[in-house]
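Note that this complex is displayed minus one protein chain, with the remaining chains in position.
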Amino acid sequence: MPAFLEVQNLVKSFGSNTVVKGVNFAFDKGEFISLLGPSGCGKTTILRMIAGFERPTSGAIRVDGDDITHLKPNQRKLGMVFQAYALFPNMTVGENIAFGLKIAGMPADQRRARVDEMLKLIGLPGFEKRYPYEMSGGQQQRVALARAIAPKPRLLLLDEPLSALDAKIRVSLREEIRAIQRDLGITTVFVTHDQEEAMSISDRIVVMNAGNIEQLGAAHDIYNRPATRFVATFVGQLNTLPAGLLPGATGERAIRPELISLAPRPETDLTLTGTIADLHFLGSVQRLRVDVGGTLLNIDTFNNQTKPLQRGDTVTLHLAQKDLLTLGA
Amino acid sequence: MPAFLEVQNLVKSFGSNTVVKGVNFAFDKGEFISLLGPSGCGKTTILRMIAGFERPTSGAIRVDGDDITHLKPNQRKLGMVFQAYALFPNMTVGENIAFGLKIAGMPADQRRARVDEMLKLIGLPGFEKRYPYEMSGGQQQRVALARAIAPKPRLLLLDEPLSALDAKIRVSLREEIRAIQRDLGITTVFVTHDQEEAMSISDRIVVMNAGNIEQLGAAHDIYNRPATRFVATFVGQLNTLPAGLLPGATGERAIRPELISLAPRPETDLTLTGTIADLHFLGSVQRLRVDVGGTLLNIDTFNNQTKPLQRGDTVTLHLAQKDLLTLGA
Amino acid sequence: MKSQKFWAWLVFALGAAYFIIPLAATFEFSLRMRRGEYSFDAYASVFSDPQFAASFTYSVIVGLFTIVVGILVVVPAVYFVRLRMPWLRPFMEFVTLLPLVIPALVLVYGYIRLYGSSSLIPFTGSVFGTNILLTCAYVTLAMPYMYRAVDNGMRTIDIGTLTEAAQIMGANQLQIIGKIILPNILVAILSGAFLTFAIVIGEFTIASLLNRPAFGPYLVGIGTNRAYEPAALAIISFIITWGAMGMINVLGRFAPRTSARTD
Partner (left out) sequence: MKSQKFWAWLVFALGAAYFIIPLAATFEFSLRMRRGEYSFDAYASVFSDPQFAASFTYSVIVGLFTIVVGILVVVPAVYFVRLRMPWLRPFMEFVTLLPLVIPALVLVYGYIRLYGSSSLIPFTGSVFGTNILLTCAYVTLAMPYMYRAVDNGMRTIDIGTLTEAAQIMGANQLQIIGKIILPNILVAILSGAFLTFAIVIGEFTIASLLNRPAFGPYLVGIGTNRAYEPAALAIISFIITWGAMGMINVLGRFAPRTSARTD
């Protein structure tokens, strides 16, 4: 099966500033793909080139075998959700969702049926007469999603759709988006700078930095087997163990905070002793900062009701040789 | 020792709308206190009454034994940090920090020494000639903190100082604020709607709802022994177990997601069987949603490299009778 | 706190007095035509003057043309500049401020030179041509207000993202302007239009230089020849403009809440 979404040697320069430096990737139909990276890494520019809002300096973009590189945005048959909702303020929710259908020339009764179907899908049945300003941010963004998928686009593009929302709504809406995407089987490209968001939602993640792809893979792979130092530090938290801290280690090693525990586990084969320099109770997780011979290590443990720890306590840390990462360049 | 900050029967009405309904609390010198609650719960109004920007409808506020209820804001000798930084844009960092000292009539050479000391404290030495617009949000907020504490106020008021910042900076700055507060021993009142923030930073937390105090205590107490249903659901995540799901339970019970595990622990004495309905890899934590006889339970487990779980897997859940919460009204 | 409130109210009262006292005095005076008692004789005298109706009608018609031309020039210009050439915005702001600060006289002299009876396009040679010239001058004069109203309107909606949202759903340029942009800045356009109208009704200098029978020159003519009628006319034109301003507010209230308004 050939790839459904294919990007070949994509380059974009603004004047002398090259923000996308020859990017290649290919994804299958129905995949949920995240472009993850810090601001300025080129992820948004790639999305905007797929949408047609930016013209690539060189390279090609193919969807389902069609070369769409030089089509206008309104000829590409894509759906997009924007960070700022971008609902048409003069139209009701129903008119917003029907907009793309109307442009495509769908008859009024079919449109009405499709709008009802979409409203049910996003959990807002009966909202078609409301205006956007009468709704919360989360509701507006769900309508924007419905509007984008109503005309059955070949590809759904999501440009940081959650970043304007509150933390709690952000989490629930991302799960909802993922569920709808899975139901419809629509190939989706999601741009975000939030690594937790990307990991929780994606089939595969493209980690970008300075216009290049640093790593491409499933969340589990990227988190546990980071290909570069950039990926290791950008995705998740990391403790750096200087050479000499661990007996027998010849160089610097790194380890995730949750892979250090206060009690031995079946697989742990190394121990360190230190004192608690600081501790933060975060609810389900308690974050300790332990001073081991001058090196501060972050350790995540689950909330434990029985014996509260104190600053200054001496603790023994257990970790496993196999969990240590060696960071490259 | 009498209380250092005391609020007695504090009431505030705007017209017919009573937003603070007779609040009482007393705190010791050097405590870090959070006022936590959803928007509209009255927490900000209490802070603004302590600062003197709102006049209480009735009740009294005492600091170090002085009744300050009817003083003007500029007579109270307090320090405050605002959500929107509120640095004076026409002044350099140094002039901003020296502003309060100058108003208080401190001689120029002492002012200069104090500004230097403050800049060192917030980790921005050499920044005194910069203008606020040349700095990042996190740096500006640190300067705002320095400006607030430079005149050695009796009380430091923090009005959601972190909510305009990015997630990563938010976490590091809150730790920094806590460290500085501990060093100086300055009594601090922190207003936030973010329960994780409040739990990680506070000596004691005042959980508010609809103008009343729901619970007052340390983070550990509030999380593990919530006094009311509101506190239990607002602070942290919670699974509700309907009557009949657990053998022998006569009513509804609740449990935190991290107190359900996939492997038995020494204290677990109950088991449930279910299938994985959904799973989200969040990096250090993996969040499972397990379907147990139609009830969806959220379970947090730490990232485990060895055997990735799949949707549809059948799992056995282990929990302890002693971890179950019975929710009141 | 108390003293601040006092000062605030004082400032407010002074501001109001600044406008209301002259207005009240004018109104009172306009009622004194009949000796010894108040009457509306001055108003009757104004309304019975056929020149009043003629000049007012003329100004209304010129005002409507000015509005139409102004909208056709300003809306696409603001849209394209905001969307495609944002670096041109400071220049546009500067250009559209010019009519405020260049004495209207300069423009009229320029127009007369350009389009005078001896020039290539002798606009001032015919009544029709002069009317066109007058409309052009008024479009220029009203430009700062129309531009600001439309620009403020487009500021409150994110035209860039709305345009992209419509494009990706297949809409073309015409559909975007007609179905998305225009409906969302309607209130702003109307507010610009009413301001334009009010300005045209009261304008004197250009109309009199071009020797057109407009309402402004009629007003001044009466003002120098009669005693009580000018006061009555002043009150009448105040009511007209007040009505136009009120209309903006009412329309603003009826429009959907997100529809852009000038701030």
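Each chain gets a letter, A, B and C, in the order it is written, and its residues are counted from 1.
One rule holds in what follows: a residue touches a chain if its C-beta (ideal position, glycine included) is under 8 Å from a C-beta of that chain, and two chains touch if they have at least 3 such contacts.
Fair warning: this is a prediction, and the values are worked out from it, not measured in the lab.
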Contacts of the hidden chain among displayed chains: B, C
Identified contact with the non-displayed chain, of C:Ser39, C:Thr161, C:Gln175 or C:Thr241: C:Thr241
Absent chain, residues of subunit C that touch it: 4-5, 7-8, 11-12, 14-16, 18-19, 21-23, 25-26, 29, 73, 76-77, 80-81, 84-85, 88, 90, 92, 94-95, 97-98, 100-107, 109-111, 113-114, 140, 145, 173, 195, 198-199, 201-202, 204-205, 209, 216, 219-220, 223, 230-231, 234-235, 237-238, 241, 244-245, 249
Contact footprint on subunit B, counting only the chain that is left out: 51-53, 72-80, 82, 84, 86, 88-90, 99-100, 103-104, 131-133, 147-148, 151, 157
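Just so it is clear, only the chains that are shown with their structure count from here on.
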Pairwise touch network: line, ring, star, complete, or other: line
Centre distance in Å when subunit A and subunit C are each reduced to the mean of their C-alpha atoms: 51
Distance from the mean Cα position of subunit B to that of subunit A, given in whole angstrom: 27
